[in-house]
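Removed from the display is one protein chain of the complex; every other protein chain stays in position.
Chain IDs A and B follow the sequence of writing; residue 1 opens each chain.
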Amino acid sequence: MLKLHYNLEKVSMGLVAAIIVAASIGGIVEIAPLFTIDETVELPDDLRPHTPLELAGREIYIREGCYACHSQMVRSLADEIDRYGPYSLASESAYDHPMLWGSKRTGPDLARLGGKYSDAWHVAHLIDPRSVVPVSIMPSYPWLTRPLDTDLLSDSLATLARLGVPYDDGMIASAAADALAQSRPDSAAMDGFQERYGERPAARAFDGDPSRLTEMDALVAYLQSLGTLTDAPFRTQAEDSR
Amino acid sequence: MIETLSVPERRTGTILAILLALMGLAMAAAARHGVMSAHGFMALGLGLGLAFRLGGGLYESEPPKDRMHRYYDAPTRFGIVMTLVWAMIGMGVGVWVAALLYWPEATPPWPATCFGRLRPVHTTGIIFGFGGNALIATSFHVLQRTSRARMADNLSPWVVLIGYNLFCAWAITGYLMGSTQSKEYAEAEWYADLWLVVIWVTYFALYIRTLARRNEPHIYVANWYYLAFILVVAMLHIVNNLALPVRLTVAESFPVWSGVQDAMVQWWYGHNAVAFFLTAGFLGMLYYFLPVRSGRPIWSYRLSIVSFWGITFFYIWVGSHHLHYTALPYWAQTLGMTFSVMLLVPSWASAGNAIATLNGAWHKVRDDATLRFMFVAAVFYGLSTFEGSFLAIRPVNSLSHYTDWTVGHVHSGTLGWVAMIVFGAIYTLVPQLGGKKDMASPRAVEWHFWLAVTGTLVYVVSMWNAGITQGLMWRAYDANGALSYSFVQSVQAMAPYYLLRTIGGGLFLTGAAICAWNCRATMRGAAGQATDRPLVAQAAE
């Protein structure tokens, strides 16, 4: 062995090849099976992708770095189930490019956030967290009241569709209109929106002002969608409890 | 830089600079507005600046004819300067974000300066800016010295360093303007990722070409580590950053991976960014500067072999320890946990080898703050890898994950190990590069040492307390089987620790600032040549 190495360390490309081999095995063994073992991700029938407005909100969540303080992954631990709700399933983030599981909980987990608070609370909290939670150390995001740029939405949906997220051509074509419709439920575009996305996604003036489509609309719509894309975690929990 | 290049090299350099400017122009023109156009203008400005400098000085006096028989240290000097610049940026932002967690009201009401955008500025600025420049700069030095050969050519070191710093600048200005892929330690957008691939290939080619010119048949251990750093980081970077741009003219993209596979790829990358960026490369640094400074031979060649291959092979498996109890399948977690435990052995073997190398030089450790930096680095390397393997055990991780314990572990590794070894290397290198005997102020080195050690201890101990408190509060149950604390109570409990951490970080930053000043004072004036022995020309392979 020593002799072998003694010779190897005289040949730079040999060393290079050996390093590549040694450093490839682990990754291959751990990553490849995640695509081949079926039970890794079991897509539930009721899983829906994000609507264009929620997707825009997700991009804002990413842009502002909320993931630096908030996880979206309830671990399989009794106390986390107790505090946050059913533990997270792999299928829940199957359409998430990238996933936002997070690695630090400076603030609480958000995986089960949808429906927990009202839109008005989110708006107040995002503009000034300390106005509602005096001891909060979360930053304020007062600039989120600016208009939402929907220019990229169609292309975003198209890109995700190429990666396997179930957006059809109609959804791609009317992404910007659908974003507007979801924040202005009384408008005429609402029918088209519901035709494409069904009744489940909440459609409201999320920022409280139906006359303007703002970044706040998008972010709050996204926050309200967290944990509501499928009921699978609740079903799994109910089955296992029995 | 220019005085070390020949006229043909200046000409090629000018052409490359013009190409860079054209690329920038094309980006700016295609994107028209937004982050990508700002980045285009940055490249345009840099390219034009370089082109004017090189083209304008095309016929200035040429370097001495015998330059190919000397080591090429100008790029190293530039890399060290950039290391110190990024240290100030990265650590300055680190202290600032630490302060924000104690004093959130201090956040100015504009987007670029809120915590979520600044945190990746800190991590990228410090890991890639500070760490990366230190690695590249020292690797150039170590490679030439341990090969007894001059760099294979005179332009590629500049391409690597300048191109790499452009990547860092693109990355952090991108975050400030709101463009990020959100993948930890790989947040830069798609075109910056591509740019880094180009730079990295140049770096690898330069490394391997120079190695081929070496005058000692055996490749020294430091170079094994630098090679592993270059190769594996390339592999990780490419796979983790695979993404489809939303449009070719915007700084927005979607990673090809999603959900659980994305999580695994991300932490396969993320952990090995730790392993091959923050560890392998710096072990290379340790393996060179420790024996040089202490004047001692490496304690055990055989141990070096086992540690190197152990580290290279085991590390790659352990990324899944970042995903314990998550939706990642249990089997992958078990592998991550067990390989992390086995990884402790080669890690401690490296630390032990370094410390044993100091046998016979303990009096120097006592007297020489520079050597003490390296000694403390080796100790913290041992500490943080022990802690890491411990945290990787599932039940321990159930307590520590998501808490500030992780942050404490991170900084025992990065402050105690990475930054300390960099300072040790800098204090060895800078006088040598400047043709001086010692740093301008040896007393300042002593001050820096104690500030760094105190800062690290205050930081790390406060975060251990914070993390364990947090973890225990989240899972505390009262006698009646009900959760004892609400989440915000745990937030409130963090306040004193966050304050202490800010103070510890401030001490560390002060030390680094003293270092930067001292290096400037040492480098100023004397444009001396390194006094190492000249080369004998002959190829090894």
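Everything below uses one rule, namely that contacts are C-beta pairs under 8 Å (C-beta built on N, C-alpha and C of every residue); 3 or more make two chains touch, one makes a residue touch a chain.
One rule holds for everything that comes next: contacts and distances are computed from a predicted model.
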item	value
Protein name as given in UniProt for the chain not displayed, "Response regulator", "Cbb3-type cytochrome c oxidase subunit", "ABC transporter" or "Heme chaperone HemW"	"Cbb3-type cytochrome c oxidase subunit"
Touching partners, among the displayed chains, of the absent chain	A, B
Candidates B:38, B:82, B:337 or B:507 - the one touching the absent chain	B:337
Which of A:64, A:92 or A:119 contacts the chain that the document leaves out	A:119
From A:73, A:100, A:171 or A:202, residue that would touch the chain that is not displayed	A:202
Candidates B:173, B:202 or B:300 - the one touching the absent chain	B:300
Residues from chain B at the interface with the omitted partner, ascending	145-148, 216, 218, 220-221, 288, 291-292, 296-304, 306, 310, 325, 329-335, 337-339, 341-342, 344-345, 348-349, 352, 359-360, 477-478, 480-489, 532-533
Residues in chain A touching the chain absent from view	2-3, 6, 29-30, 32-33, 36-38, 75-83, 85, 87, 112, 115-121, 124-125, 131-133, 202, 234, 236-237, 240-241
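Here is the rule we use: only the chains that are shown with their structure count from here on.
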item	value
Rounded Å distance, chain A centre to chain B centre (Cα mean)	30
Chain A-facing residues of chain B, complex	100-102, 104-105, 107, 109-111, 114-117, 119-120, 175, 178-184, 208, 211-212, 217-219, 224, 227-228, 231-232, 235, 239, 244-247, 250, 252-266, 268, 276, 302, 305, 309, 312-320, 322-329, 332, 335-336, 339, 398, 401-403, 406-407, 474-475, 477, 483, 487-488, 491-492, 494, 540-541
Residues of chain A that touch chain B when the two form their complex	2, 5, 9-13, 15-16, 19-20, 22-27, 29-31, 34-35, 37, 39-41, 59, 62-69, 71, 73, 75-77, 79, 82-83, 87-108, 129-130, 133, 135-143, 152, 155-156, 159-160, 162-165
